[in-house]
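Each remark here refers to the structure printed beneath this line.
The complex appears here without one of its protein chains, the remainder shown in place.
Note that the chains are named A, B and C in the order they appear, and that numbering of residues resets to 1 at the start of each chain.
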Amino acid sequence: MIYREAGRFKTSYASDQAIFPIVQDRVFVRAAVVAAFVVPPLVAGDYWLQAILIPFLIYALAAIGLNLLTGYAGQLSLGTGGFMAVGAYSAFKLTTAFPRLSIIAVFLLSGLAAAAIGLLFGIPSLRIKGFYLAVATLAAQFFLIWLFNKVAWFTNYASSGTITAPDRTVLGVTVTGPNATAAARYVMALAFVTVFALVAKNLVRGRIGRSWMAIRDRDIAAEIIGVRPLRTKLLAFGISSFYCGVAGAELVFLYLGSAETLAFDINQSFLVLFMVIIGGLGSVLGSFLGAAFIILLPIFLTRLPHSLGLIMSVALQKQIELMIFGGLILFFLIVEPHGLARLWQIGKEKLRLWPFPH
Amino acid sequence: MSHPAPAGPVLEVDGVSVRFGALIAVNQVSLSVGRGQIVAIIGPNGAGKTTLLNAVSGFYHPYEGRIAFEGKDRTRLQPPDVAALGIARTFQNVALFKGMSVLDNIMTGRLLKMRGSFLLEALYWGPAKRQELEHRAFVERIIDFLEIQAIRKTPAGRLPYGLQKRVELARALAAEPKLLLLDEPMAGMNVEEKEDMCRFILDVNHEFGTTIALIEHDMGVVMDICDRVVVLDYGRKIADGPPAEVRKDQAVLDAYLGVAHE
Amino acid sequence: MAAVAKSTDAQALDPEHDTFPKLVRLNARRLGNKVAIREKDFGIWQAYTWSQYFEQARLIALGLASLGFARGDRVAIVGDNRPQLYWAVMAAQALGGVPVPIYQDSIEKELDYIVDHAEVRFAVVEDQEQVDKLLSVRARCRHLQHVVYDDPRGMRAYSEPGLVSLAELCELGTKFEVGHPTHFDDEVARGAADDVAILCYTSGTTGAPKGAMLSHRNLIATARNAARCEGLDQDEEVLSYLPMAWVGDHIFSYAQAIIMGFTINCPESPVTVLSDLKEIAPTYFFGPPRIWESILTGVMIRVEDAGRPKRAMVHFFLRLAQDIERKRLGRQAVPLWQRLLYLLGSILVYGPLKDNLGFSRVRRAYTAGEAIGPEIFLFFRGLGVNVKQLYGMTEASVFVTIQRDGDVRLDTVGTPITDVEIRISGEGEVLFRSPGVFQGYAKNPEATRQTLEDGWIRSGDAGFLDHDGHLKIIDRAKDVSRLADGTIFAPKFLENKLKFSPYVREAVCIGQGRPCVTAFINIDLAAVGNWAERRNIAYTSYADLAQKAEVYELIHREVERVNRSLAEDEVLRGAQVRRFLILHKELDPDDEEITRTRKVRRAYIAQKYAPLIEALYSGQDRVQVEAKVTYEDGRTGTMRADVSIRDVDVFSAQAAR
Partner (left out) sequence: MSDLLYMVLVAPFKDMAGSPAFLVEVLIGGVFAGLMYSLVALGFVLIYKASGVFNFAQGVMVLFAALTLVGLLERGAPVVVALALTAAVMVGLAYAIERVVLRPLVNQPQIILFMATIGLNFFLEGFGEMAWGANVKKLDIGIPDRSFIVRGVQINELELTAAVTAAVLVTLLALFFQTTRIGLALRAVADDHEAALSIGIPLKTIWVVVWSVAGVVAIVAGLMWGAKSGVQFSLSLIALKALPVLILGGFESVPGAIVGGLIIGVGEKLGEVYWGPLVGGAIENWFAYVLALAFLLVRPQGLFGEKIIERV
């Protein structure tokens, strides 16, 4: 209904292969990105930035990472929390060992560290598939968490076993540590997720994305076409872990401020996986939608009884939250197993074809 | 499209046997496919035709015998290496990537021709972008060739069967193969679709000089378009020659009559 | 009765720009970098500028010259709309040759006839399919020597002499130019306004095709006059999807495009026309009624799949739009609430719908060729697509009359364009005279004489000019007859009016030499069946349904509606339907009652159903009939039925209002 596509013909492959080939989409996305950089820092309160927007952006990044691996390359992973931990601990070690290193470089290097570990744990994917692989990635999850817990070197021998984000600046603005404003951390997180969402889009629409999807859809046919499975899967593991690593570093440096290994336990892996599934497998947009859903749902559930005027014990509320959370997940899977991105897609198609149904 | 290549057969299969446990699916089969030929492999169900193709693709490895491509032994190569030599194929039960569009499916056929530069690809910039667009242009020529313009953006999984087969052929052609293996390219098609497919196969052979080995049940098609016919039965080769001769061969008649009354 | 619109520079053409090649050369200079042709090829719209257009055509011309092309040679052009084929048209003209576009789906017999009759020496064709046809034609026609093909696909094995690809031809041209640097310019300079520019074969309903010769002057003057009348400019976008062999495409995609310098767009393939239409969103569009009809049908089918509320909403707004448009065309006031609703409808339905169809940019669109159903016409106009009727003929370089903006009517074909004179002969036939009047039929003086009389063309259509100077076409002249009292009776016109009702599938009107008009009706089984179901009327078969009193009532109303509209028409007022019956069986090509293309075989029906006709004129209200029917498997049988007859009121002009 809103879309007006008649007369917008493509005269080059470049415009036909653009990320957003439809003008309205392009305009909307650009405006949305600009608005995201400008509006919330000016308008949103600290609670919104700190409790909702910053974690949303960080988890969106992690979800994109997992989506590349699971949604595009078809390799189910439950080790996300572990890879995020690698990023977080690498960032901590790097900032303390090289205090003058730019925080941006620290994040990127942490991502690389996570990528290296991801590659290592991706090796079994050559031999095993599906749930066997998923279970194998749990090994990464448990082993890595155990490692960071046990080896005091990772926490610089802190007696509390926690890692803490020091103050670091970008262009003279403090973006991490206790003195950074929520707005600065928000912009930092947004900048990262914007760039890496774009990178993800670029990867999946090109050579690499196609080889991932080929492996996902028909691994044998892909091999016979010339896709080398190990190389392709490992690349997916590496890139995915890079994203998760950066997200892990951000989680500590931009959101929590300090953390123990508990912040990266198996539940974290499930949380990100939920985001990917609820958002939509094989969709970058879906990663954002899924992250928003999973971040907002508990907040909503926590506030619901209060706003309804119900008073209940903390334990009871927690239990009810769990039930509703689980129930809603089931509900969503049943209503739209392909996730929010598919709903979005269907809605968009409807608008494009309106008044025709298809 | 192809460089001047050495003389002699493109593909030589020499005494190849493939077995699964106790079952010998292909039993000491030898055959050779000459450059530019269209060779049909026929035989009753379970004769080992697909298995033989799989062995050529590198998907199964023979436990005895030798497979040579353009004179070089390649018996033990893995499928991606076989593909890199210039052998492409289609599958008996269409093996398209269902989650991808027709265009992307065919683009996967170009993967071997594309060079990786990860960082540039991440930025979709410079040579990486150029490479994408160049290969798109090439793929569009194949889309044009196979007359599938109207469906290029359709998800492959949503296409009717006949078109899926055509897209699969397009994907194989995108690799610019020297040898094209077609596993029942016309199975399940109606007469019109079959005629189209025959025309495409002949055109590929004529236009690009591609050597083609195909498995086909429709004897009319085989007689029409093939230079040579190889007949398998119970994993063994029972005949090999021009279609007109093979047609009269007693062993072939027996094998076919045997199954005709099943 | 005559209407004349005269311009001052009627026949004068600047000798520097009096042929199409000269005009293209002018465009290449003036609009060198402006896009002349787009073609969707390999997935994207590939553009060619006017300088490329000229250069390509020049190379093709030189190539043809190198093959020994002589002035006056005929060049067959066969294929889908492709830039290369348009260039070939110009190339032939540049050398003083005559392009002969031929329908790409012609069977060999037709191709044979035209190639032989036009004495075609060269052929420029699209692909292998056409090459095959022409090669087999060449085996029989002694004139045809060279076949040039554009698409080399599948041509590798061909080694016939005189067969050359377009690319090779251009190479030959480049080489030829070295020895003859001024050949092209010389030949173009030799061209004159009155040279034959194109030979258009029209498929007559009877006899062999006739080749209408149109000169550069015919085409340039007419195309320019029409463009001026309609205010075309150089930014128009046109979708060239109609066959090149049809004169309309030649005018819209070639003559007017060159004269105005606008852009034409060639679709990717015949199956992608509709999506290409959407992508291009032309500003200037032409479609015969069947195209409009099929687009409308497509819309309705797709809307039917929508959920009930949406479907109801869409239908509501479409009805509203048609209602408003009907009022507008009838110069009636549109109430404010309707106008407000229309605004809402623009957001909800009309805008998106136009966009989806590719009509959001169209400024003028035309329908011609035959009568368009008023519902179809109102539907598109209601959406805001400025579709208008025009009247034209191959022999007139198309344009005779056009409905002007702000003066569109349902039942006329508009007023004459600049320099066209119209008069109505004593027999009621439409005659006209214009700069576009053709040079005659090639090698057919007899037919030329029959059509062309003192510079006037006999259109073969019966019609009249109403008091606003609008031309109204009634029927083919030979089908028009008179009732016993001398009143004009146009059966096909009446039948078409009846068939505009969704419930009427076929109608046969009788009246020649009779005191009044009567009609046989065939109901539309699907539509009436549906109607009956909604009213819980049970029926077993077509024959059963056809004789239901309720159905008679329904059809009665439809016939009355037709009568009412006839009453408004001063000429045809006297030929209203007095009595009708609903036939007990559907008219069927298998029973030879209608042709395969669903044209009524009047004489056969009159003979076969003589008793029914007698009953219609004898005042009975019931008649028994026995009819032979042919079943699908070829067996025949007889069916007996009782058929009712109904009287219908006729209306006076006042009553109609």
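As a working rule, a residue touches a chain if its C-beta (ideal position, glycine included) is under 8 Å from a C-beta of that chain, and two chains touch if they have at least 3 such contacts.
What you are looking at is a predicted structure, and each value in this text was computed from that prediction instead of being measured.
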Per the touch definition above, residue among A:F28, A:Y47, A:F98 or A:F131 touching the missing chain: A:F131
Absent-chain contact - pick from A:F20, A:Y47, A:F98 or A:W146: A:W146
Given B:F69, B:F91, B:Y124 or B:F138, the one touching the chain that is not displayed: B:F91
Among A:D25, A:E321 or A:E349, the residue in touch with the chain that has been omitted: A:E321
Missing-partner contacts on chain A, residue numbers: 70, 76, 124, 127-128, 130-132, 134-136, 138-139, 142-143, 145-146, 149-151, 220-221, 224, 266, 270, 273-274, 277, 281, 315-316, 318-330, 333-334, 337
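Methods note: only the chains that are shown with their structure count from here on.
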Graph class of chain-chain contacts, one of line, ring, star, complete, other: complete
Chain whose averaged C-alpha position falls nearest the assembly-wide average: C
Contact-richer chain pair [A-B vs A-C]: A-B
Rounded Å distance, chain B centre to chain C centre (Cα mean): 48
Inter-chain centre distance, chain A versus chain C - centres from mean C-alpha coordinates, in Å: 59
Sequence positions of chain B contacting 2 or more other chains: 136-137, 140
Touching two or more other chains - residues of chain A: 12-13, 16
Contact footprint of chain B on chain C as seen in their complex: 41-44, 153-154, 156-157, 268-269, 271-272, 275
Touching residues (chain side chain B, partner chain C) in the complex: 103, 136-137, 140-141, 143-145, 147, 149-150, 152, 199, 203, 206-207
Chain A - residues contacting chain B, complex: 12-14, 16-17, 199, 202-203, 205-208, 210-211, 213-214, 216-218, 220-228, 235, 282
